[in-house]
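I have placed the structure first, in the form of structure tokens, so that the comments after it can refer back to it.
Some chains omitted; the rest stay in position.
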Amino acid sequence: MMLAACLDRLRASSPLIHNITNYVTANDVANLLLAAGARPIMADDPREAAQITAGCDGLHLNLGTLSSRTVPSLLSAGQEANRLGHPVVLDPVGVGASDFRAETARALLKTVHFAAIRGNISEIRTLAALHSSAYGVDADPADAVTEDNLPSTLDFLRSFARRTGAVVAVTGKLDLVTDGVQCAVIRNGRPEMGKVTGTGCQLSALTAAFLAANREHPLEAVVAAVCAMGLAGEMGWAQMKPGEGNMAYRDHIIDSIYHLTGQGLEKGAKVALES
Amino acid sequence: MMLAACLDRLRASSPLIHNITNYVTANDVANLLLAAGARPIMADDPREAAQITAGCDGLHLNLGTLSSRTVPSLLSAGQEANRLGHPVVLDPVGVGASDFRAETARALLKTVHFAAIRGNISEIRTLAALHSSAYGVDADPADAVTEDNLPSTLDFLRSFARRTGAVVAVTGKLDLVTDGVQCAVIRNGRPEMGKVTGTGCQLSALTAAFLAANREHPLEAVVAAVCAMGLAGEMGWAQMKPGEGNMAYRDHIIDSIYHLTGQGLEKGAKVALES
């Protein structure tokens, strides 16, 4: 995989990414995109969502702090991005936590094609069940991905990727990315990233940026985004000084993306391909 | 008081805290909860507020950036948490600044039982006046708490705590906590914390987390939260380097919570009990 080229193209093209995302982590998402060389716009009103998307290069839809006010924005922006051929990324934050999020996710899956879907394993399993009621009996949605259940998890993800036509990325202890044919298992990252709010949202936005800059190579683009975020988690952790905690770590992660080069990404990525 | 045990139980149980809170400080609130070992969820839409609360262990309602859209969420989540016996904390941010906030606070006081109410002295005095129009002539709502007016302030707070059934916490130069019977006077903290936006919101969320993990000991739980925040303010200040200002301080405070142990809290807390 040409991960270096993916990041180099991102920095060279500086894509404009439209984010309809939660207010908890919007600032971190914006700074992460800037750190990676992309440019962020946040706009969530139904009166402008589609028009803003039309002027951008990629779209990131995020269900955190979902609002009735912005559901029409998610749908209209997603459809406009599809019409124009812009990549759209879905982050189904907490989709299993309420009927409202589940119904919104179902409506999105029905009417918008996603270039990529990124979540934790529980969110992705919930999404897959929503997508097809014929999906039948499922593993425990809370099942963490381990080396032991890796083959069956990969089968499940490959099938979900095929049915949706999206590159599916699951992040957790191990990160898995598949386009329905090839699967990448990524072993970057640190468990302490779970103590920083918004690293998932940041990764979803970064995925949209990598896809916008690498349209011909969607699988590689998503793998590059996932590796970059995990690697930044490792680089940021190495910068931790005594007394520093999750706030300092949050900044070190984004600052590591700021300094990450294509070559550095290529060298630090821990990817294994399985087909 | 067993403050060490309160924090140890919080870290051991990792309660999920639902926050309906302002967008100015939501990110800091989320990271503060993570630093303390709790887990945050923010969700404010009327279509999901009660359902999200049902899946959590505690609820934090905050009137900052109050919106007409989310008033029904505050009410329905509060009532659902009451029904399920989850502790609910009210932070009446700026309740004296508009009729809208005052009316919302009055509606909340009428229909939701709060395990704790936390604000500055002016907010708490306004709230008390709203709670009972029979309360009559009041001291200047802007009166700061001083060593001189401490006895009369404690009388006032004790009475308000009895009438609401809430543990009442007033933070400022001195911090006061009472359940209507016992009163704790806390002398932790630094005046420079007032230069960091959101330390009050963070404390209210932390109070919900301490209460969720220590349901049998509400007074101690609130005292532990107030002491922890003040102590983090002292520890964070000790980490300040030349050139650092309120942004660095903000991070040092949360990072200090990240490293705070039960024993450290017990040792650093400056509490005097009066009954």
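We just call them A and B in the order they show up, numbering each chain from 1.
Definition applied: a contact is a pair of C-beta atoms (placed from the backbone, for glycine too) under 8 Å apart; a residue touches a chain by one contact, two chains touch by 3 or more.
Quick caveat, the model's predicted, so the values are computed rather than measured.
For this homomeric complex the structure file specifies 3 copies in total, of which 2 are displayed in place.
The working rule: only the chains that are shown with their structure count from here on.
Between chain A and chain B, the centres computed from C-alpha atoms are 34 Å apart.
Interface residues of chain B, counted against chain A in their complex, comprise 23, 26-27, 30-31, 34-35, 40-48, 51-52, 55, 69, 239, 250-252, 254-259.
Taken together, the chain A residues at the contact with chain B in this complex read 22-25, 27-28, 64-69, 94, 97-101, 195-198, 243-248, 250-251.
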